[in-house]
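A single protein chain has been omitted; all remaining protein chains appear in their positions.
Letters A and B mark the chains in the order given here, with residues in each chain numbered from 1 onward.
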Amino acid sequence: MSQTNAISQASVAYFSGDDLARNRDEIAAGKLWRFPGGIHPPERKELANQRPIARMPIPKRLYVPLKQHIGQPGALLVQVGEQVLKGQPLTAPGPNAGLPVHAPTSGVIAAINDHPSAHPSALPVPTIILDTDGEDSWTERQPIADYREHSAAELIAHIAAAGVAGLGGAGFPTAQKLSAQGKLDYLIINGAECEPYIVSDDRLMREHAAGIVRGIRIMQHISGIEQVIIAIEDNKPEAIQAMTDACSGQAGLSVRVIPTKYPSGGERQLIQILTGREVPGNGLPQDIGVLMQNTGTAYAVYRAVIFGEPLLERVITLTGEALSRPGTVWAPLGCGVEDLLEFAGYQGYPKARVIMGGPMMGFTLPRLDVPVIKGSNCILAPARKELPTAGTEMACIRCGACADVCPASLLPQQLYWLARDHDHDGLRDYNLADCIECGACAYVCPSEIPLVHYYRQAKADMREQYIEKQKAEIAKERFEARKARLEREKQEREARHARAAEARKQAQAEREAAAAAAPATDTTDATPAAKKPNDRIAAAVARAKAKKAAQAAESSPEPQPEQAPMSKDDRVKAAVARAKAKKAAQAAESSPEPQPEQAPMSKDDRVKAAIARAKAKKAAQAKALQASENSEGKVSNKPESLPDSSNSAQAADPAPEATPGEPSPSRNKQGSDQ
Amino acid sequence: MSFYIASSPHAHQRRTTSDLMRIVALAMIPGIIAQWYFFGWGVMLQIILAVATAYAAEALCLQARERSSIQGLRDNTALVTALLLAVSIPPLAPWWVIVIGVAFSIVVVKHLYGGVGQNLFNPAMAGYVVLLISFPVQMTSWLPPVDLTGNNISLFESIHLMLFQYTSQGYSVEQMRMVDTGALFDAVVMATPLDHIRSDLSQGLTLSESLQAPIFGGIAGLGWQWVNLAYLAGGLILLQQKVIQWHIPVSILVALAVFAGLGSAIAPDTLPGLDIHLLSGATMIGAFFIATDPVSAATSNRGRLIYGVLIALLIYVIRSFGGYPDAVAFAVLLANLCVPIIDKYTKPVTYGHGKGRSKTAGGGH
Partner (left out) sequence: MSFISGLLIGIAALAILALLSGVLLGFAAVRFRVEKDPVVEQIDSLLPQTQCGQCGYPGCRPYAEAIANGDDINKCPPGGQATIDQLADLMGREAKPLDGAHGVEEVKKVAYIREDECIGCTKCIQACPVDAILGATKQMHTVIADECTGCDLCVEPCPVDCIDMIALQQGPERWKWDLEQIPVTNVSESPTELATEVKS
């Protein structure tokens, strides 16, 4: 570990040499910086932090969404009806460092379907529904007795396999964060928990300080960071005491007490408080030599490595005056909010609010059967008058109170005007993307404008527009490519026709020269590659019959290209019937005159169609035979309107599947025939 | 069971625009009382007329704009506009002056610009300037403070004066303004302290000679100094209640003091000192109540400082060298004009977009 003097690349860019040294000295001396803005909403933490973290009875049913982190979900590993054990992976790790999910307890997979999600919209997402058996029997765990004997890569893989994601709220995969490249200066453990009401980290630090510290040690081992700063707001004296005790005598660990101010627990704000450094606008904390993890995450890493336990449960604060037994609880991931509220003695009332998360950044739940996931930290059920809902939105008076409290030094009122105007360029100019949606602006707004809501909608609009733009870009490319392809094929076809005509002339000449006995039974066409004239004649006759029959069957006055049935009877029958119905409908629509035979066609037609089908089948068989012999499909005499004319691909190999980018020859043919 | 759905945050400070404006109105009470004490019932009558006109105009405008008039009237912004204008005009100005002024403020300056939050100019000051330009005589007919004239005009006489410009005994407003100086003339028409200095200086008197006039009995003019101190007290209440930020009043007062100090050091005979500037005219009400109008002021803290200094500079320049004795209204309006550009150049640096920082980010915008 020779990184004492190793200066991370990013830090160098951020500070010039002397400044960096001074900055490090200041940090070492315990200097605290302040971030602009911030508010002091009522903390209300005493509601839930009085009692130890409880354990709830295992709910009867768990809803485990396949994706509970930022990233992609993995493939399913289990099937409906399967018996699973606690800790058994239910999905494989997703692509691009996506995390697996595990069975939080033993039971049977009841279903795998879309279930309302722990999201403001509660839109359904793929979810594994697990009927628990109450046994809570573990699958085989793989603890790592001494993590020091393992390389960072091994431990990262282990943590990823355990499905550990950031428990602070966002749910970023911890393993991915830990595998950041380059030497970093500081590992910051975020125990600030600045949002009112929430006490999950507070209780966890009080009760499991030693575990958290061991988790920190493991993360230090992985990342090679020597300096660890544990940040706790000064409104949690017990947690500060517990963590200080656990850190005493541990080199490199320091507990830093920061003043209580919302949102000091925001990643960027906390970095600013502790280091005076600012994460670049579109950068990451590692760009300035900092890695931040939540206390809960540190504890989860500890459980994952030392005990081999995947992330199956987390501490959730159940709080609010509508609960008769508020407190914290170890909730299995996938536990329905209903069950948690019942455990805490929820007294519902009409038009109640149940908030997932805190009062500042949480979202209201439209229904209670949504599960808690890795990033959920609080369920807040306020009493009717506890958190007054925002009043009527009034006109902005440009008082600037929002700008005064914005921790990102944005101009919220300007963003508000721009968002109302849908001025996306303006929003970009005013750095909407840097808004952390902390809600401080809307909290102080005297006109009670739901500012954050405007920003969220604007952000979603901008994202949507970006996606649409990308899609339009791709669509355009594909359209151009297709046009180019059609043009190319046209030329190729012309060249081929010229060649074919040449060959035909030659063949004719040969035939005449040979003075064959039968003078041209086949009047339709001369196919250069034809080997067995008899088969071809038979096929042609069959086709002709089939066509006639089909035309007869088609009662519509306009001659319709008929389906030459190719495959299973019933399917074709259905298809033809549908097609007729469609044509009939169209004809009826387009021509005012009634078509007498349209309506009652069904039975009659079906008989005719059946005859046609039988004949066509014969034809098809003949053709199949022929096709098998003619490696070069051709038969340019087929009526073009027959759908199976595609079979007559002139080009060499009929590709089984056409990829859009590289179109198959059969499609070339089709395109050019039109 | 159905649930209430809302976007975060779910907690609110719950101090609404109406609350803020109500506090502003309440904080004006000390100043109003002082004005009433020194200048009689006129100010109260003006306030009543102004408020009535303001609410009527506001209701009409909201009606015409198809907005909810109940909600609009409740925000108290019209009340504050009316109060500011009412205390700014001479107490015995004819009744139609204040009615025209308030109606102009509300209808033209506020609602024609788009209503609350949209007006470029401070409505009260725009109304004041319109009155000053349109009715210069009526708008400069300030009464001397009561302790100078000694004649306490009764409520009835005040009403009579406002309605007809004569008392029931037939005295005109001009006569009511006569003060027996006992010196050179039998009586002179008394003006405000700032007026007085201006006219004396234009007549070739020096500043110290001018300050001998009876109206300068105290620090900066009898009556006026107490009115200013009363508004200062109200302003401190606003600061304490966090209704306004300190930036604008402090920058105005400090800058004005600096300019006045410099000026009187350079030209003691012609430029009044900081006592006169700070405690005369509309300085305090301007600094704490008028310039801090959130709608028309600069919005960032740095911008507010610049805005305040600009107002102070304009006040000082106009008072010292311009054509009007007092200048708060003009200064505020001119500074209002500069707000967009001030805001543009005092845009705070967003977190993570500081100098030299974007290069680690691979180039922010």
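By definition in this document, a contact is a pair of C-beta atoms (placed from the backbone, for glycine too) under 8 Å apart; a residue touches a chain by one contact, two chains touch by 3 or more.
Being a predicted model, the structure only gives us computed values, none of them experimental.
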{"item": "Of A:E46, A:E342, A:E468 or A:E487, the residue in touch with the unshown chain", "value": "A:E468"}
{"item": "Hidden partner chain, touching residue among A:Q88, A:T244, A:N282 or A:Q457", "value": "A:Q457"}
{"item": "Full-complex contact with the absent chain, from A:A111, A:I306 or A:A383", "value": "A:A111"}
{"item": "Absent-chain contact - pick from A:E338, A:E386 or A:E492", "value": "A:E338"}
{"item": "In subunit A, positions touching the absent partner", "value": "66, 76, 80, 110-115, 117, 119-123, 125-126, 129, 338, 366-369, 453, 456-457, 460-461, 463-464, 467-468, 471-476, 478-479, 481-482, 561, 563, 566-567, 571-572, 574-576, 578-579, 582, 643-644, 646-647, 649, 654-661, 663-664, 666-667, 670-671, 674"}
{"item": "Interface residues of subunit B (partner: the chain not displayed)", "value": "1-3, 5-7"}
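Throughout what follows, only the chains that are shown with their structure count from here on.
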{"item": "Footprint of subunit B on subunit A - complex, ascending", "value": "10, 13-14, 35-36, 39, 41-42, 120, 196, 268, 272, 278-283, 287-288, 348, 350-355, 357, 359-368, 380, 382, 387-392, 394-400, 403-404, 407-411, 413, 428-431, 434, 437, 439-440, 442-444, 446-448, 450, 452-453, 456"}
{"item": "Touching residues (chain side subunit B, partner subunit A) in the complex", "value": "1-17, 19-20, 71, 75, 77, 115-118, 245, 294-297, 299-301, 304, 347-354, 356-362, 364-365"}
